[in-house]
Every structure is written in structure tokens, then in C-alpha cells.
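Every protein chain except one is present and positioned as in the full complex.
Per-chain numbering from 1; labels A, B and C assigned in written order.
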Amino acid sequence: MTQDTAALGGELLEMRGIVKLFPGVRALDGVDLGVRPGEVHCLLGQNGAGKSTLIKVIAGAHRPDAGEIRWRGEAVALADPQAATELGVATLPQELDLVDGLSVADNIHLGHEHARFGFTRRGRTARATTELLERLGHAEISPSAEVGALSAAQRQIVSMARALSHDASLLVLDEPSAVLDQREVERLFTVIRELTAQGVAIVYISHRLEEIREIGDRVTVLKDGRTVAGGLDVESTPTPEIIRMMTGRAIEYVFPPRSNKIDDAEPMLEVRELALRGAFNGVSFDVKPGEIVGLAGLVGSGRSEIVETVYGARKATGGTVSVDGEPLRPGSVPAAVAAGIGLCPEERKSQALVLGDPVSHNITMAMLDRGGFLDFAAERAAAEELVGALDVRPSDVDREVRTLSGGNQQKVVLARWLLRECRVLLLDEPTRGVDVGARSEIYALVRDLARRGVAVVVVSSEIEEVLGLADRVLVVAEGRVLHAAPAAELTEHDVLDIVLRGIVLRGDAA
Amino acid sequence: MSALAKSNRTLGLVIALGLLCVVGAATAGERFASLDNLLTVLRLASVIGVVSVGMTFVITGGGIDLSVGAIVALSSVWATTIATQSMAEDFHWIVMVGCALLVGAGCGLVNGLLVAYGKIAPFIVTLAMLAGARGLAEIIANRRTQIVRDQGFIEFFGGSVLGIPVLVLVFALVAAGGWVLLNRTTFGRRTLAIGGNPEAARLAGLKVARHTTLLYVLLGLACGIAAVMLMARTTTGTSTHGGLYELDAIAAVVIGGTLLSGGRGTVVGTVLGVLIFTTLTNVFTLNNLDTSTQAVAKGVIIVIAVLLQQRLANRAGESHAR
Amino acid sequence: MSALAKSNRTLGLVIALGLLCVVGAATAGERFASLDNLLTVLRLASVIGVVSVGMTFVITGGGIDLSVGAIVALSSVWATTIATQSMAEDFHWIVMVGCALLVGAGCGLVNGLLVAYGKIAPFIVTLAMLAGARGLAEIIANRRTQIVRDQGFIEFFGGSVLGIPVLVLVFALVAAGGWVLLNRTTFGRRTLAIGGNPEAARLAGLKVARHTTLLYVLLGLACGIAAVMLMARTTTGTSTHGGLYELDAIAAVVIGGTLLSGGRGTVVGTVLGVLIFTTLTNVFTLNNLDTSTQAVAKGVIIVIAVLLQQRLANRAGESHAR
Partner (left out) sequence: SNTPDAPTPGAGGGNAASPNDAPGKKVTIGFSGPAADHGWLAAINSFATAEAKKHSDVTLRVAEGTNDASMQISHIETFINDKVDAIVLLPTDGAALTSVATKATQAGITVVNVDREFSSPSAARTTILGDNYGMGVSAGTYACQLVKDKKLADPVIAEIAGIDALPLTQDRSRGFADALKGCQQTVDRRVAAQFTVESGEAAAANLLQAAPKLDIVWNHDDDQGVGVKAAFDNAKRSEFSFIGGAGSANAMRWIKAGQMTATVIYPPTQAADGIRLARLLVQQKGMSDLLQVEVPRRIVLNAPVVTSSNVDKYLPLGFES
């Protein structure tokens, strides 16, 4: 790898005055960005600030309407993804772009296959794949497995391996940690440090500010499609200052206070010996009205499957779920919804949203089980109110959900169940991809719902979030509930101990 | 697609239809522009139009139905058997109508159940129904053309109300009903959601399987109505009715702007699509084109029309880079 | 779908075919189980088989082609015009073969360009081509059946090598080539990617439009080959060749397990699908079933076969709920 530019301290990638217009939106309105070889350059900004759009410009997926791009000092036009790849840019997009029907190995090498005369060299491909996966600490993923059958986290790993497979000199990671747990994030950081040591530049996007602190060298902050601060040194910039630049106000990154008036109520949601063959067994817990129960655990521990089974999206092979004392018909989502349960699923794009439909339709979707005529005025009013309440940006409810930024899409899903006024709310990774400001808002909102008597179950890979938000925490590993305790009695360290070693160090089951 | 692009797409169809009319008027003059000719076109459009409106729902909901023609045939045959007709004689011709609608809806139900609960690809299910229903129609009719004897029936459906043929009225009613159902009711919205992302619809608590079944029943019902209209128009019931309706209906729906992959549907577009195809045939006939040339011209015109229409829609959503 | 489920799906097809053979042998005995009959079935399967293999690629790549039958007709007509035949006479019958392949590929190219660069829905493009190519074939042939005079041509393609009819060999070659292309080359992998997630394919730097065009050219070429086979088999070229091939080919592909929405395709499944349909007709004929009963039986058998096959595939992917 040529390091001349690095030696000169020059910039590898320099972008100036980048403008990108979408119908009705200036997604990028004059962005400047400079990335040096061997650094981890963090890109920060609220949901919809334009980070992913900027990334897509770098990747050659969007053509900017104005602006200049220099690569190693020379002006370049990133006309298409191929041009970017040829320069040495590899991207891990926010919305994983994998092909479900292809194997892990084929996905990783799509577009730059190991081939001779057009024939794929399968042995070579498999070996290269295994190598990449090992490097990421995931040798257990088989190169021949179909990607469609992998879990969200595994897909993230494959996507990561795909980005690494290019031998790029600039690696762009758009929220790579959103579906990863702490252990996985650590592994990711190890790989990133290896790469930067070789002189590879990294552009890193995340809404988890503590990650930025740990891995970042410099930050660029975007706001409303503009660079508000470019190339600040991470060490010397305090977090509150960054938040202020992002949001324009000072936000305390805090969890709302717990209420303490729940103990005497009858449980709203009762789960008894719930089992799903091949996934989990003997899961029992109660959630009282006003209570927030968190499920903590590592990626792949079966938390998503538990909530999906409670919801009836998967048919339980044993056990019962009751709401307010009434047992639910297993395997029936409509029954669950009728009984007052709502689920924000893990993958918003494939499981929750109709991407081509307007925001308002997506918000009112759970109300459609009632027959009759639509009331457009009421629909619009309801959607606008929720969009306002959750601060979805832009606030236009007629906009196709597809065109919203990731975090704002998440808020739309939340809005759906707020409108439905559930008695039980199951939230699977509710803040995935949500920015700091909105996160606090969501926490407050969830707490507020609880205060109004809703029973809430939260699944999150961020242990801190589970501990901070929930009243009570269940620690899950390999399809079993290992431990249950009031959140106040657990620390992050405890939880990690439990899931990694499978033992309860202190405290007793609730 | 933005609302603007959507309305532009419809505009494109209107323009295409308009151009066609201009060509018709220029080449055939009076003969094209007369009220009589208009009614002829509308009457022809009405049968396949009813089927196409039903098809709009199934396609919008993410499905497809190849068996519509066969269902029309079976319904027409079943409703004109000696048994049915003599029952109709004893009672009222409404028996025949009821029979056709029931058979149509029944076939639709079978399609729907196999697709929604049997989880077989709609293409395969309805291909099987296509073979099965037409075979059954042939067996029932013994491959003879069955003549409708009830004059009341023929007069009712063959007649006019305020100068508008009843067939055209039926089509108008079905189209209007379809529009309301798709755009103004939760049923329509559910259809769009299920076609757009079935998994999301399921997780939002919608009864996807039941709804899908209903869509096919609805289309079956439309086929039953079309069978009644054909019976009135031809005064016969036969297993050869509805030949290639599947292609005609799907073509009209897709030209109209409904996405073949589901999630986006327009009844107005479908009606325009049907009218474009029917008018095309009419203009050809008036101009005495031979059949082969007609076929080639039709192919070329379809492509040009869609290209034009897309340019229009794209202008609205210009910078909408993908 | 796991590899297990996939192979189980193929297993389901093999079992269906096996059952069909058992039924054939039980009901028609010797007449079914003879080598002659086997070759007859294979010969019948070979023409539509070649088209279906080509169709597998287009569908896997996320497209559809309704014009295959029309392209076969046009190729056969063009390759048997007096002009072509006299050129063939002067030179060699290979001229006729070349002509058919060129015409097929040319039509495929037009389809491909309109789909990939014109961005028109494949359904519409190929519907237009269906009308256009058949019309053109009629015009060229003047709706006559053109007889192939070159005996060398007929003898070559009508002959056998080591007891295996040349037609069957051609089919086997096309199928084997198709399998290798889909499963062992970057072209095949890219086809799956483009069908499964075109946006991801684009971001991976694939030339999606060019590749899509190629897929249609490939299918056009397959249609040209099928036309040659048909010309040899029937010793004619006519505009009625290839009637309803679009349905037959798509049905074979879908029954075989290729996803109609793209992204998953199997040549082996397609070949089995073709064989099942052809054997079905053969068994029916041997048993002297009338066409209507055949149609009904066919419908029922399709549904049962697919249901069975799904149960098998599901058992493999059990816990894989939904």
C-alpha cells in the first residue's frame, strides 16, 4: 500500500461543499469532510442529518448535485459504485445489502469473485471466506450457509466481512454496531485497530457516543446536511460539547426515574413455561402494568425469538401466554393484538415497514384490522400528532417511509403502537440507530407509557440501556433465562458475567 | 412514487387514450366519433373491465390469477345448464345470476385457500385452476354451446337505462365500487399493506391469510359477474368463453400502473388500461388493418405508450436517483 | 432455505416423477415402460425443455418473458423462408440454424434492452413482443406453413447418436450448460444476486442493466435453438409454432422450484418440471383419457404434487417457523 500521502500528512479523501438534493429535501447542503490515512474518523449527527447520504456519495451510490471530491489529492468523479471500489473504497451500508438467496461466500465476493475464465473457484472462495470470518471472530458461520437463514447479527458480520474483502484503503462503516452486543463491538474494534495500523482509513458512524470515545481519532459533526464541525480531535472535545453541536441544545443522556408503585398490581402479561423447539425452553415471567421488564443477553441468545413467540409471530411448542388473565391462542398475531399486545420488531425494514407507503399509512397500519371506511382527516391528524410527539424528521407524513433516515424509520414503528394504545408493548431493540436526542425522548416516552399502566418488555443489546430503562431484568443465554433481578441490583459487569460464564455471581432470582 | 408522479402516470394514460382517440377521429372520422361507436367500445370493455378491476386487487395484494378466463367459462356454463335454466324458469332469472356468482366466488375461494393456507405460489395454484376449471366446464357442457333461453335475463342485461347499456352500467358500478374499496376503506389499505410487505402486515396484526383469501374470492366474484355479462351479450354459456382473459386483464392492470410485485394499485389506471386496449382494437377495425399488422402495431404501440408515460412520471420525480 | 430443504425440494420432484412413472407402468404396462416410449417422452420434452432452461435464467434474474412462443414462431418462420432455404441450398443447412439463432437472439436483445435500459416492466415488454413477433411471423409466412426442404437438416436433427435422438442430446447439452452456467460461473452467481436484490447487486458494482439484457438474449437464443428443433421435428416453420410456450415454460420453471420473484433458481428442478408435465400428457394419452378429463386431472395433480413437495421441504426446515 502506498503511504506517500500519509507520510506527507495529506488527506486521503477530501470532500468540499457536497450537495445532494432529493425531491423536497436538501439531504446534503454543503458538507466538508477530510479523512486521513490510518485514522478512525467518526461521523456524527442526529437522525436525518445526512450521514448515510454522504456515505452513499462516497460509495458512488448517489451522485452529488454539487461539490468536489479529491482522492489522494486528485479530483475524482465517483460516478458509480464500481468507480469507488476501484479507488479503494469499501462500504458497509446502514441498510444491509445482502442477497438472501446466495451463500455467505458468494455474498462476500459478489462483484469481485475468485474466478478463472468466468468459472468460480469455489475452494479458493471458501478459504478466503473462512479467513475473513475468522478474523472477525466468527468462524462458526459456514461459508456455504445461505445468508437468508442467518440472524441479524450474523448478517452484520457477513456484511462486515464483505467490506473487508476488498483490501480497501478507505473503509466506511455506517452504524456497524447497531445490532452488535458489547463483546462483538470489542471484536470489531480489534479489527479496526489492526486495519488502521496498516494505514487504512476508517469512517465510522455510530449513535453510541461512548464508542466514539473509545475508537475515534477525529470527529466531523453534521447537522441538517451541513458540516458544523470538521475534523475535531476526539480527545480534546468533551461529549456534552459534541451533543450540543449535534442537537443545538444540551441534552443529558439520562434515563427517566423509575416509578415505584407497581408491586401490588396483578400481572398484565404472564408467560409460563413458554418453549419454542430449537430456540428456547421453559421461559416464565410476569410483567405488571406500569412495569418495564428488560431482556438482556448476547446476540443470538434467543431474546428476539422469545418476544416474537409471546406475540404469536412464532408458534410456541409449549407453554402459555396470558394477558390480564386471559390465555392467548398460540401462534396468532391478531389474537395478541386484539388482546392489547404490540411489537416493534427487530428489523424495521423487512419486518415492520411498508417502505413504499407514506409515513401516515405506516403509522395507522395496526388499526386496519377494523373494517369500514377510512377517515383521512383523523388518520392525518393522528399521524401528525405522533410525528410531532416523536420528533420524526422531516415531519411530512405523506413522505414515503423509504426516504426517511434509519432512526426516523424506527420512530415511525414506535408511533404505530402508540396510536394503538396497547396494554402490553414488546420492544425489540427500540433504539437501534436512534440518535442521542431521540433516544432520551424514547426512553421518556416508554417510561411515560409505563406510568400510564402499560406493561413493557424491552430487548436490547446495550446492557446499559436495559439496566437503565427497565425495572426488572431477565438475563438470557442460549435460550434459557439464567437470572432475573431488579435492574437496580445489577451492574453491566454482573450481566456480562452471567451470560459469559453462565453463573449467577450474586443476587437471587425474583 | 410521489403523489405527483402517480397522478402524472395517470395523466400519461389519459394522454395515450386521448391520442388514440385523435388518431381514431382523424382516420375514421364520424364513424369513430359517433355515440354508437363509443357505446360499442364501452360494451366490449365492460366484460374484461370487470375482471380487470378484480385482478387489480389480487395483484395489488401481491398475487396473480391466471385462471380468470377459465372461471368465467365455468361460471357461464354452470349458470346455463338445463338444470339451472329450468330452475330459473320456475323461479326467476336471478337464479342464473346467483349461480354464476357462486361458482365464480367458489373457484376464487379454492384459489385463495390454496394460496393463503396451502402456501403454494399463486402462479401455480391458478395455473392448476385454469386447467381444472376449463376442463370441468367442458365436461359439464359436454363441449356444446348452451343457449340462454330466458328472455327476461337477456333483455335486462342487454337493455339500456337512460341510453346507457346495462353492461356498461355494471362495469361502471364495479369500477366505482372497486375504487372506493381500494382507496377509501381499511380493506383496500390492508390490501396495499399486504402486497407491499406481507411480513410487516402480519406483525402489525393483520390477518394476512384471510385477507389474501378474500382477494381471490373477490376476483372470483368479478369473474362470475363477467360471466353473467357474457351470457347476456352472447346469449350463451360455453367452455370457450373468456379465452386469454388472464393475459388481457393482467396487461390492462399492469399498463394501468399497478405494480406486478404488489403494494401499489390503481383502479383508475386499470380502467384506462382496458379502455386503451379496447379503443386500439376499435380503431384498427375501423381502419381495416389486417390482423397480423394489427398485432405488430399493437406491440409497438404498447412499448411507446409505456415509454412516454414513464418519461412523464419521471419528470415529476426527476432527481429521484435510485 | 437451507441446503437440506433445497435438496428435499428436488427430491419431492423426483418422487412425483417416480410416482407418475409407476402409475404409467401400472396402467399402460409395456407400452409405457418401453424404450421407444421413453424416447418419445424425451423428444417431446426437449423443445419446451430448452426454452424452459433459458426461462430459468430470466426468472432467476428477476424477470419474466411472455414472448418465448412468439420468438420460437418467428425464428422458425424466418429460417424457413424461400430466401433462407435457397441460401441454405447453395451453401449448407447451417445457414438455417444460424438464421434461427440470430432471430431468436435479436428478439431477446430487443426485450432485454427495453427492460434493462428502457426500464419498462418485463411483463409489458414481452407482452408487446408476443404480439409483435407473432404478427411479424404471420406477415413473413403469409400464414402458410413453410416446409423444410433440406433433407440433410432433417436427417441431422431427426437422427440419433448411439441410439439417443439428436434432439434429446441438444436438450441434454443445453441443460448441462445451463446448470454449469448458473451454479459454477460468476455469471450465474450474478444472476442470482440481481434477481435477489438488484440494489445490492448495483452497489456491489455489477453492471445490472447489461447483465439483465444478456439474460434475455440468452433466452432468445434458447428460443432460436428450440425453433431449430421444432423445424426438424415437424419439418416445417410456421407462425403457429410455440403456442402457449410461455405458460408451459413458466409453469415448468416454477414447479421446479425457481422463485417467480427472482433470486433463487434451479436448472435441475426445471428439467424435472418439464419431464413431469410431458410424462403426464404421455400417461394420459396412453390411457386414452379425453382432453377435458386430462385438464381437470392435470390441475388436481399439480396442486397435490406441489403440496407434497412443500411438506417434504418443510420437514427439513421445520423449526424455521413461518
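Here is the rule we go by: a contact is a pair of C-beta atoms (placed from the backbone, for glycine too) under 8 Å apart; a residue touches a chain by one contact, two chains touch by 3 or more.
Please read these numbers as outputs of a predicted model, since none were measured by experiment.
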Check each of B:N197, B:T236, B:T270 or B:Q309 against the chain that is not shown and name the one that touches it.
B:T236
Take the complete complex as the reference. Which residues in chain C touch the chain that isn't displayed?
28, 31, 34, 36-37, 40, 43-44, 138, 142-145, 147, 158, 230, 233-236, 238-243, 281-282, 285-286, 288, 290-292
Hidden partner chain, residues of chain B it touches
31, 34, 36-37, 40-41, 43-44, 47-48, 134, 138, 142-145, 147, 154, 158, 230, 233-236, 238-244, 278, 281-282, 284-286, 288-291, 294
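The working rule: only the chains that are shown with their structure count from here on.
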Mind pulling the chain A residues that touch 2 or more other chains?
313
List, in ascending order, every residue of chain B touching at least 2 other chains.
199
For the chain A and chain C complex, residues of the former touching the latter:
59, 61, 80-82, 85, 91, 93, 97-102, 106, 110-113, 115, 118-120, 122, 144, 146, 148-149, 276-279, 313-315
Chain A residues touching chain B in their complex are 21-23, 62-63, 65, 311, 313, 333-334, 336-338, 343, 345, 350-357, 361, 364-374, 398, 400, 416
Residues of chain B touching chain C in their complex?
66, 114, 118-121, 123-125, 127-136, 138-139, 143, 199, 247, 250-251, 254-255, 260-261, 291-300, 302-303, 306-307, 310, 322
